[in-house]
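Only one protein chain is missing; all other protein chains are in place.
Entry: subunit A
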Amino acid sequence: MTTDNKGYSVASDASVLESTPEADAAAFASDAGPRNVVDAFKGYVAKVRGGEGGALPAILGALVLVIIFANTSDVFLSKGNFANLLQQAAQISVLGMGMVFVLLIGEIDLSAGTAGGVCAASLALALNNDGDLQASLGTGVFVALMLIMVATVVLAALSKLWIPAVIIALGIVVAVAHLGTTQLLAMFLSVAVGTSIGTLIGFLVARVGIPSFIVTLALFLAWQGVLLKFIGTGAAIPTRNFDLVDKIENGYMPVVFAWVVWALAMLAYLGTTAYRSISRRREGLSAEPLDLVLVRAGAIAVVTGIAVFVLNQDRSRTVFAKIQGVPWAVLIVAIVFVFWTYILTRTQYGRFLYAVGGNRQAARRAGIDVKRIRMSAFVICSGMAGLAGIIGASYLGGVPSDFGKNTDVLYAVGAAVIGGTSLFGGRGKVRDAVIGAIVIAMIPNGLNLIKNISSAYVFLVTGLVLLVAAGADALSRRSPAED
């Protein structure tokens, strides 16, 4: 910056205006990108030192936890527990992926857990009553629910959030026409209720202007009340008898199918990243070196391949039945992950989300409808809470009246933050929630395997890990500003 200020005069500017190839090459020297793996690695180390660690802290944390828990329990590294861990992480990661969107715009949604409870309750009630929510809820509550959903269709449409408006409207159709007997449509209803809830939160935060912390804290309580109203104080409403819902967490992909999906996913990943590297290099743009792309794709293929291999082994503890295969929930998480990653990184909408999170004023001046974008983040978060609710119901085998009340939200926020998403907005990836969810799920999983440990420690350790992650986020955010 300081070296090339020769103070050349304005009048003799002609020479400066000529853009010689040499000068251009020097000007954007780094734009060719790293030439090889070694350069790329050096660049990555520099990034980590600069506080941009990405997923590295989470992966290191996971390794530390694995080493500790492998020593405290014989069971932790068993095939059965590995499958357990992924099943436990599935709900957290889906909720966390939704949370990433809200965190990206610098907000928070504390109500996502109990909102997921309301969604799951709608699903369970519809399934158990032949799709007739009116009979199970009572006419008053049912009409109130429908009116709220209709109102949120209008709110979404007024904000030009067409997709959410359509989803909620279709949800109303499912509820009114008793279509919830079909399990797939009942699940859709759950997501639609979540979308409706998100529209309401988004409206209150982005249009009315109430801080998201207050809105969602209030609704965190309110949804608990709604859930009680829906379910009553009695036993959980079972979903165990409905195979499609039940199979999400308790069913497994056939061995061959899992390998085929794995192979196709790896080929697609390798294909897109390699194609991007080659075509960008050809156009003279900054591109990753091809060997880096190959090494990274290879590493991912090996890690996921080992996971699939282990899960495809028989992990039954008896000789009478075989338990093997990748849980379907893992496939759902993977599909959701790929979808939202595409939206965030390849579409204009994703770019707008980052811009709104980074500098709201700049986004407004660039002509972005900031209120609409902010509203949409809450819609996605709560819609994902509806999906997480389905997975949670599948895991628990039913919907109890305290669904989502305890640690769900904190785990989801924790997953995103541990993975590297900033609480201050503008920085984060969908990937963060998935990696973070595995770390978060590992803590109660590993601690509960230690004999004679009190659950006091589970809460204590999980809380401290969250605090450390949030602290690391705050510190990494501070360092670039202070030098």
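One rule holds in what follows: a residue touches a chain if its C-beta (ideal position, glycine included) is under 8 Å from a C-beta of that chain, and two chains touch if they have at least 3 such contacts; residues count from 1.
By definition in this document, contacts and distances are computed from a predicted model.
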Considering the UniProt annotation of the chain absent from this complex, which name among "ATP-binding cassette domain-containing protein", "DsbE family thiol:disulfide interchange protein", "Heme lyase CcmF/NrfE family subunit" or "NADH-quinone oxidoreductase subunit NuoH" applies? "ATP-binding cassette domain-containing protein"
Among A:G117, A:G357 or A:G420, which one touches the chain that has been omitted from the display? A:G357
Which is it among A:V45, A:L221, A:I335 or A:A366 that touches the chain not included here? A:A366
With the full complex in mind, choose from A:K79, A:R280 or A:K371 the residue touching the hidden chain. A:R280
In the full complex, which residues of subunit A touch the absent chain? 1-2, 4-5, 7-8, 10, 13, 16-17, 19, 23-24, 26-31, 279-280, 283-286, 346-348, 351-352, 354-355, 357-359, 361-363, 365-368, 426-427, 480
